[in-house]
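Single-structure report; data block below.
What you see is the complex with one protein chain gone and the rest in place.
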Amino acid sequence: MSLILRNRREKRFKAIGFSAIIFSLLCVISLFASVIAAGAPAFKQTFLKFELDLPTEKLDKSGTKDIKIMKKISTIGYKKILLQQLKLNLDKNGIDYSQLSKKELQNMISKEAPAQLRYAVLADPTLLDKTFSWETLANGRIDGYYKGRVTFESAQIDVMVSPKQLILADIMKDAGVLVVKFNMQFFTWPDASDLRPEAAGLGVAFLGSFYMMLIVFFLAVPISVCTSIFLEEFAPKNWITDLIEINISNLAAVPSIVFGILGLSLFINFGGLPQSAPIVGGLCLTLMTLPTVVIASRASIKAVPPSLKDAALALGASKTQAVFHHVLPSAAPGILTGTIIGLAQALGETAPLLLIGMVAFVREFPSLPPGGLMEPATALPVQIYNWTVRGDPAFVERASGAIIVLLTFMIVMNLLAIILRRRLEKRW
Amino acid sequence: MQDQHIVSSYDRDLQEIATNLMKMGGLVEAAIINSAKAFSERDLELADRVRQDDRKVDILETQVNEDCARLIARRAPMASDLRLVLSVIKISGALERIGDYAKSIAKRTAVLAESKRISGAEETILNMVGEVEGMLNNVLTAHMTHDENLAEVVRNNDKIVDETYNVLFRDMLNYMIEDENNIPPCMHLHFISKNVERIGDHITNIAEQVIYNVTGELPDENRPKSSINYLDN
Partner (left out) sequence: MVRIFNTMSGKNVIKNTKISANNINVSYADNPAIVDVSVSIEDKSVTAFIGPSGCGKSTFLRCLNRMNDTITDCKVSGSIIFDGKELTTYDPVYLRSKIGMVFQKPNPFPKSIYDNVAYGPKIHGMAKNKEELDQIVETSLKRAALWEEAKDRLLEPGTGLSGGQQQRLCIARAVATEPEILLMDEPCSALDPIATAQIEELIDELRTSYSVVIVTHSMAQASRVSDRTAFFHLGELVEYGDTSHIFTNPSDKRTESYITGRIG
């Protein structure tokens, strides 16, 4: 072929490749842009700043700070006190709230707030004796107003908020009673019910995902590494091992929801393990991650030059010694990388968790393992799914925020895998 | 005979050395024949030519030695190749010495021309020359054809040359005792016969190298010698 034609063909090929890269980059950028745009607001939240001077006589009837007696005061009692305190604060700042009805004023505070105040007081009864500043969430719709979801026009037809509340909110903001700031609680609080999107957080989801990752790590890694060592080094090469190899490769391609069905029938129905528990989720994810890590481990074990094993054997090392003293340490970078990639994959899996029931609404934090592994929890991707299907647009915003968190984790884990691999490979 | 070397330039190098060696052999054979002819016919011009032609033999010997040294350095010859190169070096040295002896005979011919002829002795000497000339021809053939038996025959032939030399020595003594005028020519004739006898010895050396080359072992130290002790009288 003539030189000119060849060059032209090469240029064309390069151009196609280049435009493909540009196209993919554009897709990725637009994906990230839309996710960040939708989710960024989740990291800010509208709070009401109170100077609280709680009436001791109402909350501690006996005057002894006995928790058992104080517990008798229910959330409703605290609700009334909060409204009273809000009024006091507004008076102090010279804000006029006469336009609003009592209900409207009450609604500006999050419905979660009274419970939180009650927990705080029961945890530390000395709060009754002093005046302290306290932050509490504003209502979800107020929060939405500051994030652009709620406008004066939409407030007029909205049941949950009125334009008068919005006007008062602005005044409160100017006075510093209402602040919009970084939302730490997004990470630490558990999920909240439909009426209180502002109080919804990823706390339980984090813990659930973390427990599952622990299970996957401590189960999948040893099993896969030992499997791959056995298959690669010790197993005789016959049709049985060939069959096993084919099956492991196929398992990697099985849709993840099948593992959910497996988990449901095997672990929950047959094994009697509790539903929605991290242990079941962890076991399903372990099964899913096993093929990935086995394949990666086998590849890195195969990549160790046979001359290394020969050298060890020729010195009089037994097969086991040669494998564990020499082959495994040399294959460790690859195995580690495969593990991290497998873990990252498992972190983002949703389908199997849906089937085993981790999609439930869980408000209680599971306790420490091993007991905590049996208690119901949820996981990050499942929480995202959960929030997306709820009606309130505040939940959609929170779902996007959770997506950002999840994506960050994945990127960090993959980066860690790359860095580790680079670092450890240099030893050769 | 043997297979070719995988590296064909190796064979070409060996061929070049063999050609040069054969050239030397041819030149030395001619030198012996011509010096004998010059001696018997007292042809001083021929004698002079023999002396000049020895130069060519010397040049060839230097060439063969250089080629052999280069072969050893480049090819690291083993087994039969090694034995071949070692024997060639020794053979070319022997041929060069033989050429020198032929030159020496030619030189003495010039001096002899002034003396009286002693025909009996001269005839014997010519017989001896014929003998060694045949030996040289055979030994060169034996080298080319790798024939150790022929080389062995040549070795045994030297006995005749030695015996002839011993007999001639006794005769010369008698001539010199008879007539003191015979002393100068007899002395020269003696040296000439000595030269021929030495030529025979060198040819025997060549024969032994041929045997070493072919069989890998040098023949026994005790080479066939004449049993006559020429000091007995």
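Chains: A and B, in written order; residue numbering restarts at 1 for each.
Following the convention adopted for this analysis, contacts are C-beta pairs under 8 Å (C-beta built on N, C-alpha and C of every residue); 3 or more make two chains touch, one makes a residue touch a chain.
Since this is a predicted model, take the numbers as computed values, not measurements.
Looking at the complex as a whole, the chain kept out of the display touches A, B.
Of the listed positions B:16, B:81, B:171 or B:201, the one in contact with the omitted chain in the full complex is B:81.
Touch with the chain omitted from the figure is made, among A:312, A:328 or A:394, by A:312. One chain is missing from the display, and on chain B it is touched by residues 2-7, 10, 76-83, 216-217. Across the interface with the omitted chain, chain A contributes residues 236-237, 305, 307-308, 310-319, 321, 325-326, 329-330, 427-428.
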